[in-house]
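These notes concern the structure reproduced below.
Every protein chain but one is kept in place in this view of the complex.
The block that comes next holds chain A.
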Amino acid sequence: MNRLVVVGYGPTAHRLVETLLSRGFDGHVTVFGEEPLPAYDRVALTSYLQGVTLEELEYPELPGVVTRLSSRVTGIDRAAKVVTTEDGHAEPYDTLVLATGSAPFVPPVPGASGAFVYRTIDDLERIRQAASGAARGVVVGGGLLGLEAADALRGLGLDTHIVELSPWLMPRQVDEGGGSVLKGHISNLGLSVHAGVSLASIEPDRVVLSDGGVIDASVVVFSAGIKPRDELARDCGLEVGARGGIVVDEGMRTADPSIYAVGECALVGGMVYGLVGPCFTQAEVAVDRMLGGSAAFHGADMSAKLKLLGVEVAQFGAMEGALDVTYMDPVGGVYKKLFISDDARTLLGGICVGDAAPYTTLKPFVGKPLPASPSDLLFTGSAAALDLPDDAQVCSCNNVTAGAVREAICDGVCDVPGLKACTRAGTTCGSCVPMLKQLLEKSGVELSKALCEHFDHSRAELFDIVRVRGVTTFSELIAMCGRGRGCDICKPAVASILASLHNGHVLDGERAALQDTNDHFLANIQKNGTYSVVPRVPGGEITPEKLIVVGEVARDFGLYTKITGGQRIDLFGARVEQLPQIWKRLVDAGFESGHAYGKALRTVKSCVGSTWCRYGVQDSVGLAIALELRYRGLRSPHKLKSAVSGCARECAEARSKDFGIIATEQGWNLYVGGNGGFKPRHADLLVSDVPTDELIRIIDRFLMFYIRTADRLQRTAAWVESLDGGLDYLRSVIVDDSLGICASLEEQMERHVATYVDEWRATIEDPDKLSRFVSFVNAPGVPDPSIVFETERDQIKPVLIPLDRLGSPA
């Protein structure tokens, strides 16, 4: 086989070609896509309406593959082994893969031609257009896809109604009891649920139901199931199922040995699979067969844990059993049910609504003896203490068993990131991460949270101790809950906590002794023991007069100058005794500390924004300056960087920042947890289209929650990833106030803003602090004679003492 043709370019087709390439296939691959776009993540479709861009949804490009977009295949000539397209193109093949997917099922209802479906980016754009100016929308279908579509309509501001033929929502995942609890959640969100009815007709601006009810709505979306796109196979004489689907064997091959079918268009073992996990497995099986292997698809675990409209819904194993045990709390909106064998010994399956915790803890026990009494498992949460059998599957995304995880732990892996790297468990959906932690703990791996040898507490615990007990000095804290006299790890960490909470000068009293050299001299140490100086330039906006002052200071003190990545100017080569003189000139000219030396807010970069740019939609410079002035001087577990872009072109690179803001027509999108540097990470969208005051309130909470709970030197990127529940949890805490701490976080930030003073101005006004800025305590006027410079490209450059002359280490 050297010419492979793939018809269809969705996620399954992408996975198939990607797998083929990764296994070293060197033949010619051509992919035909009907849509004008390359493959994108349909599972995340709703997020597109919430501001996620197309580029983020798109799958990575496949190197060396010919992709023909907007190109619909209309015929297959099996005898000649050629496919032909609508526009007359003919492509010969040795092997053909049909990955044509499915089409939304539209029931034969009068007026249905005016309704929308919910599958492609194009569909979303049409719905978005129709929704502007509409007040009410109807989604037909109350299953997984229907609720996704309902979430989308709600996000577009429509009063949303859901019509479901079955007597309750999500009939494939939950039973009647679960359905009623789910309905309660959804009604509380302001959506209307009409269950047990169908559509009679769709008329202009209204929908008539089978029970005679009428909904005045102008937008109708069908999301009531799928039908396989099997027409090409049917037309060329391949067998299709009675209810659709291209018939294939367990190797995903049709009766024609040159033709395979994978994904939602394939009928395997009498089933069509619509979930992405099984479809990917099918693609991998087909590739293995093409390359001579014997992989087989024997059905798939259809267990699912979902979060729809903010409600957790999960189902695993069987949905019936001889015995069942139910926990139902209609007040708290929680429903949990376990199905058990008739001898009451074996777990068969379960359903959860409102709290999916049993999914994680109990799914590995399906088909195995019950690990505890059902009531204990459902009521007391003692499931956390379960011992998993070695063959229990912990990570279903990557098929990793408890035994494999234990083996990795025996081989010396001692933390969750290590397990992820070694076993791939927890790297896809992340729902098994709590399980990985338990396995570590049960294997006797003690996840030490001790900051250092002087404190057994983590930074977050020390923060709480300082906050709750009103501790104001390091000596007090170490006497209370530590030992010894501290070190270069705990002293700066405690200094940072005290600064975050009390905001006094970092060089006041005992605190001066806690600071790293950078904070101690309020400048950045460089390799020859000199320091660099960075005045704050909020938002990167600077007047010509101030630029001239910076130039004059650099010239007069002989400093090396360089523009930083944060839109300001760094002046290098200052000796400690020069720092106060340099800052006197800068402060007099209206500059203040840029905190380049601190674990604190650095800069808020900006693009030029709507003031000058013909594409800008908001004043990004104005917002960047306001944010930089609000958060300047805020001490945190690590440095904080930010940026504001005035439109979706993102010239300020905000998504590489700890918190980045991108303007929209309606307001601002806030992204958090981004990073450049060693391990780049795009920031995640936290909220979209918010007005400025709400934006600032959420950033206040975000920063203070980070400061309270992060580890020492943990950037926001690692912090967001470390949160149990990740971004959803973060959003629930700082947007929905699930812990009830938002007022306290905001108050803490207000206190910071109100008590900020420029620490360089305060230093040059205090003779006591100034007296420390000397090279030699016994010769205050003498510069350090070991600091020597030479010239390179018209500026100074340090001359270093060669290490071999030091007579010590390599």
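Operating definition for what follows: a residue touches a chain if its C-beta (ideal position, glycine included) is under 8 Å from a C-beta of that chain, and two chains touch if they have at least 3 such contacts; residues count from 1.
The criterion applied here is as follows: contacts and distances are computed from a predicted model.
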| item | value |
| --- | --- |
| Among "ABC transporter, ATP-binding protein", "Universal stress protein", "Spermidine/putrescine transport system permease protein" or "Nitrite reductase (NADH) small subunit", the UniProt name of the subunit that does not appear here | "Nitrite reductase (NADH) small subunit" |
| Residue among A:F521, A:Y631 or A:W668 touching the omitted chain | A:F521 |
| Touching residue (missing chain; options A:V65, A:A112, A:A512 or A:I796) | A:A512 |
| Interface residues of chain A (partner: the chain not displayed) | 453-454, 484-488, 490-492, 510, 512-517, 520-521, 525, 527-529, 772, 775-779, 782, 784, 786-787, 800-803, 806, 808-809 |
